[in-house]
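With one protein chain removed, the remaining protein chains of the complex are shown where they sit.
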Amino acid sequence: MPDLGRAALVTAFGLLLYATVVGALAAWKRRRRLAASAQNALIAALVASAVASAVLLTALARHDFSFQYVADHTSRELPLRYALTAFWGGQEGSLLLWLLVLCGYGAAAVLTTRRVSRDLLAWTVPVLGFVGSFFAFMLVFVSSPFVTQRAPADGAGLTPSLQNPYMAIHPPMLYLGYVGLTIPFAFGMGALLSRRTDERWIVATRRWTLAAWTFLGVGQLLGAHWAYVEIGWGGYYAWDPVENAALMPWLAATAFLHSVMIQEKRGMLRVWNMVLVALAFCLSIFGTFLTRSGVIQSIHSFAQSPLGGWFLGFICVVTAGTTVLIVARLPLLRARTKLESLVSREATFLYNNLLLVALCLTILWGVVYPLLSELVRGQTSTVSKPYYNFFLHSFGLPLLLLMGIGPLVAWRRASLRTLGRTFLWPLVAAIVAGAALLAAGAGSSRIGVIAYTFCIFVLSSIALEFVRGTRARKALGDESWPHAFSSLVARNRRRYGGYVVHASVVFLAIGIAGSSAYQTVREQRLGVGQSMTVAGRQLVFRGFEQRRTPNHRAIRAVVDVYDGGAHRIARMYPGKNQYFAEQEVSNEVAIRHDLLDGSDLFLIADQVNSDGSIDLKALEKPLVNLIWLAGFVFVGGSLIALWPDAREERRLAERYAGAMARA
Amino acid sequence: MTAALIIGAIVAAACVAVVALPFLREPKAADDVLDAPGEREQRRLAGAEERDRALAALKELEFDHRTGKVSDDDYRAQVGALRRRVADAVRALDPPERTEPKVPARG
Partner (left out) sequence: MPRNGSPARLVVALSVAAVLAIFLLYTSIAGGTPSLRPSTIAGHTGQVSLAGRVVGHPTGDAHGAGLRFTLRDVKGRATVPVLYRGTVPDLFKSGRDIVVDGRLRSGTFVAVPGSLITKCPSKYAPKHSSN
């Protein structure tokens, strides 16, 4: 069985190498059948990767400990679903997942584009093949999941904190995002290599990029939610290098999604878009490199691994190659129009891009700072929360404001008087809200008040956009209000889907501001019958309960929650699990969601004492559930923007019809 | 073990077949050239994109005007130039391209 897996990987490597070399040859020499053959090689590589994945999955399901990977990451007691998701629990399996997803995306891209844009695809295939070859190479020669050993009696098991549904689905989501960014990169480089000057590559990859970006965003939210409920320190993001590794490409991709709109509408920023798509791709590889190589000290990765050198080499080659290519094609990329006014929608998109990239680069700087400081000063220094929060506030708050300003500004140039009129209501709403918040005592956090005020501004401007649009649409015909609304959205999916996504970002901002700037934390040691108060609620400790299951022992503190009276509003069970096989203790927090105001009461059993008392830590986190709600709104907005539009498809097909007929 | 061997052999054969497919289908292809848009075609594409861009800009201007983002004065100042731009873009294309979708009256 391991032989089949190894053979499948070698086959995949061979096919991807073929796709790279032969694909490049075919594109250069303009040989149609050869190019088609290279495309087929990509599709075949998917089959080969799938076979290798199936071998690993079967071994995991059967607890076949002769596979070193299976023994390292599962145990007999592990439930089947976690045995299967251990596929991506370790280094080698993660690489295989990367390869599988890449081949999947590549095959899908080939199958959907081969009829409409054969010459663009001709150069895209070698680029995809090159990236795939690298990962296949790593899997075959450096880090194979199919190393065998004499089977031990039982495996090492999966770290208990990873035995959680969110952690199970978080890596595939992230990978669908990371790897998905390869598609626009490959098409962009393909367009450069084929010397095309039109927007075909952007049109072809728009939905892919949006989908990948959505997966990456959702993957991060899932990871944050896992950290919140499973690791349970009371927070959801720790600016750990591995977390930043996913945030950076997402920020770059966000910038890219906006600036391609400028290129489509005004023909500007063409060099910038090439740079951005390459940056997003390199950051996603860099993120993979960070997580795997242990080169940056982080709580997730500390062991040095030979993988690091290879990844660094790959990133350098890609960066160098991309730079050379962009510089060589610079004359083709010259913009045809110029920015007319600093007060225009193009300009706001430009500011948005600058802020996003600045935030991305400051995070990158913070992540590599330990390495740089070691090189320069001989002393490893790290930066932490204060550094990141400073820049998050400096760049994030203006970005928030821009989300509200951008949609209200006209293209090309906007007169300040018109701006004044369109901004009036959102500004009024924001000022009123700000005053109300200050009166309600929100002034305890200056950043919090500013953030909330900006959020109200943005939400008002979004709502106003929907209202004005519906009213304009209704004025044209005989539709009812709901009908006018739905046809408005249906005919302008990208715009209004985008507004919904902006709304989700606002919810995210409100949730983050509330749960960090306005949270209450209390810690106290409680004996049986003793109580503590947090944010107006009394918590009374009633004692411990214990329970035993096949793989762990659960200790729970019984805590009653009162709301100022004698009536108990909840009974919560924070505690710990002790896992026998893994010899680990995991924190099991108790969270109570308040459905009315979206806040959480978060209880952590910090320390179970031998004298029967408990060190209890209680946090009251206002509005934190808005963060998770934002995730759903985010997906909804993306779906609206992604939804196929028959009218637009027809127009695009007709535009590129000439090229299609001949190829 | 033998099952693995058989599966492996089938997969390997299938991969080779898939890769060779284009050559198996057309052992002697009359036209094996991969066409790329030439100079003229690239210009036509650029022209088509410019036309679509101008049309979209006109449509957006109308919509922005109706939703109040663009004042009457600004609208009057810009719409003439935009309409001329659309006309120029359409004219710049070869005659067959003029039968493009009508300028939509509704936004």
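Structure notes:
For clarity, chains are labelled A and B in written order, and residue numbers in each chain start from 1.
The definition used in the following text is that a contact is a pair of C-beta atoms (placed from the backbone, for glycine too) under 8 Å apart; a residue touches a chain by one contact, two chains touch by 3 or more.
All values reported here derive from a predicted model rather than from experimental measurement.
Partners of the chain left out, restricted to shown chains and counted across the full complex, are A.
Within the complete assembly, A:354 is the residue of A:61, A:333 or A:354 that touches the hidden chain. Of the listed residues A:109, A:162 or A:488, the one in contact with the hidden chain in the full complex is A:162. The missing chain, though absent from the display, is touched by one residue of A:21, A:84 or A:339; that residue is A:339.
By the touch criterion stated above, the residues of chain A touching the omitted chain are 68, 72-73, 89-91, 94, 147, 156, 159, 161-162, 233, 268, 291-292, 294, 297-306, 338-342, 347, 350-351, 354, 358, 361-362, 365, 369-370, 373, 379-384, 386-387, 390-391, 394, 413, 523, 525, 576, 582-587, 604, 606-607, 609, 615, 617.
Simple rule for what comes next: only the chains that are shown with their structure count from here on.
Here the spacing of chain A and chain B, counted between their Cα centres, is 29 Å. Every residue of chain B that touches chain A in the complex is listed here, in rising order: 1, 4-5, 7-8, 11-12, 14-15, 18-23, 26, 29, 31-37, 41-42, 44-46, 48-50, 52-53, 56-57, 60-61, 63-64, 66-71, 73-74, 78, 100-101, 106-107. Chain contact summary for the complex, chain A toward chain B: residues 1, 3-4, 7-8, 11, 15, 18, 26-27, 30-37, 40-41, 43-44, 47-48, 51, 118-119, 122, 194, 196-200, 264-267, 408-412, 414-415, 417-418, 421-422, 465, 468-469, 471-473, 475-477, 491, 650-651, 654-656, 658-659, 662-663.
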